[in-house]
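Working notes for the structure below.
Right, chain A next:
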Amino acid sequence: MFDQIVAISLLNLASIPRRWGASLVIVVGIAGVVGVLISVLAMAQGFNETMNRTGRADRAIVLRGGSQAELSSTLSREAAQTIDDAPGVKKDPSGHAITSDDVVAILSLPLRQGGTTANVTLRGVGPRDAELRPEIKLIAGRLYQPGLREVIVGQSAQQQFSGIELGRKIAFRDSDWTVVGVFESPDSHASEVIADSEQVLAAYRRNLFQSVTVQLEDVSSFDRFRAFLTSDPRLSVDVKRENEYYAELSKQLGTLLTFVGYVVGGIMAVGALFGALNTMYSAVSTRTVEIATLRAIGFGATPVLISVFIEALLLSLLGAVIGAGLAWLFFNGNAVNTLSGNFTQVVFHLTVTPALALVGITWAALIGLIGGLFPALRAVRRPVVEALRGN
Partner candidate 1 sequence: MENSVSLQKVIKAYRRGKESVEVLSGLDLDVPAGEFLAIMGPSGSGKTTALNLIGGLDRPDAGTVEVCGERIDHLSNSALAHWRSRHIGFIFQFYNLMPGLTAERNVELPLLLTNLGKAERKSHVATALEIVGLSDRRKHRPNELSGGQQQRVAIARALVADPTLLVCDEPTGDLDRQTADEILSLLQTLNRDQGKTVVMVTHDQKAADYASRQVHVDKGMLIEPEARL
Partner candidate 2 sequence: MKYFPLLWSGLWRKRTRTLLTLASVTIAFLLFGLLQGVNAAFSHGVEASKLNRLYVQSRVSFTESLPIAQMTQIEAVPGVDAVSFANWFGGYYQEPKNFLPSYPIEIGRFMTVYPEMLLPPDQVEAMIKTRTGAIVGVEAAQKYGWKIGDHVPLKSAIWTHPGGSGDWDFDIVGIFDWPADRNQTNALYFNYKYFDEARSFGKGTVGWYIVHLADVSQGGRIAEQIDALFANSTDETKTQNEKEFSQSFLKQFGDINFIVSAIIGAVFFALLFLTGNTMMQSISERIPDFAVLKTLGFTDGGVLALVLGEALLLCVTAALLGLAAASAAFPAMKTFIGVAELPGQVILLGVALAILLAVVTGLPPALKVGRLAIVDSLRGR
């Protein structure tokens, strides 16, 4: 049986050049489906990954009660102090709580592409931010000096916006701020501009923070920390684990992207399926006489069936590989930026992972199998004698 399958399959494949036009239909159609599917899913995945990597389970973020994002939250100095002093917060060797009282504002800066302006997050952080957020690493220049109007910019922010290279000045709130350093960060902070919180407060004439982020003693300290704050009648706050907070922010867009990917991909897949059916029907009918002859000679119906599947599968897989390859070529590593929950731009990188490629290949295989099924059945159901007489 196996040799029969191989023999017929080889015959099939050898005759493909004669039917290259029709065969190309499957390859191109599926390449399109897989390419688009993987590209959009890569966007969703890249976005989710960036947001998921932001924040740690052993850090907590505190916002004013009822605000959904930092921007709409306000915390007074007193409230911030209470939070800093809460139980469960880790202290450094000198006894200071490892926390940062953050001021968050939005800057409008010109995009590199297109020149229109977009929003970027300006985060004013506390003096112990380096201890709190060790993942933020300077890769050029130096840290801003407290007391001066200096900022450090994230690498991703620099990629997307113009005019914020090392040494340049950004003008806002009636003074010029010098870019003295560039930092990298594995999460969404890489799309931000960071400065000393007191300087930012002074410039904006505010006395309210947006959030307080604390380093917990350990992961389990969260409940203690939270209980203390929520039971304080003077405070009205929301306390979340940092990673959960960011995950929620991104949920909507992440879900939307995934949804769009599957819907668009799904529609295209149905279209490609029809194309595949078309091609395989035509493949089978062009070779009606050949197939009938094989069967008259003694080849079983099943090997014929399987060989049709094999042809459809191979063509589909070829299409999948091309589609995945194109998606990888064009989009892998590409930086895309879009509006995130905080009303600012988040830069995330598209990653075409092996897992995604597998999704694409699976879809292609399914399309190929279904596309080959009905034509294959038709090929073997036709009475041999009738088929031998030709069309």
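The rule is simple: a contact is a pair of C-beta atoms (placed from the backbone, for glycine too) under 8 Å apart; a residue touches a chain by one contact, two chains touch by 3 or more; residues count from 1.
Candidates were picked such that all candidates are chains of the complex that A comes from, given by their letters.
Note that the coordinates shown come from a computational prediction; the quantities given were computed from them, not determined experimentally.
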In this complex, the candidate that touches chain A among 1 or 2 is number 2
Interface residues, chain A side, partner candidate 2 - complex: 21-22, 24-25, 28-29, 31-33, 35-36, 64-69, 71-72, 74, 105-108, 111, 114, 116-119, 172-174, 204-205, 208, 236, 264, 267-268, 270-272, 274-275, 277-279, 281-282, 336-339, 343, 345
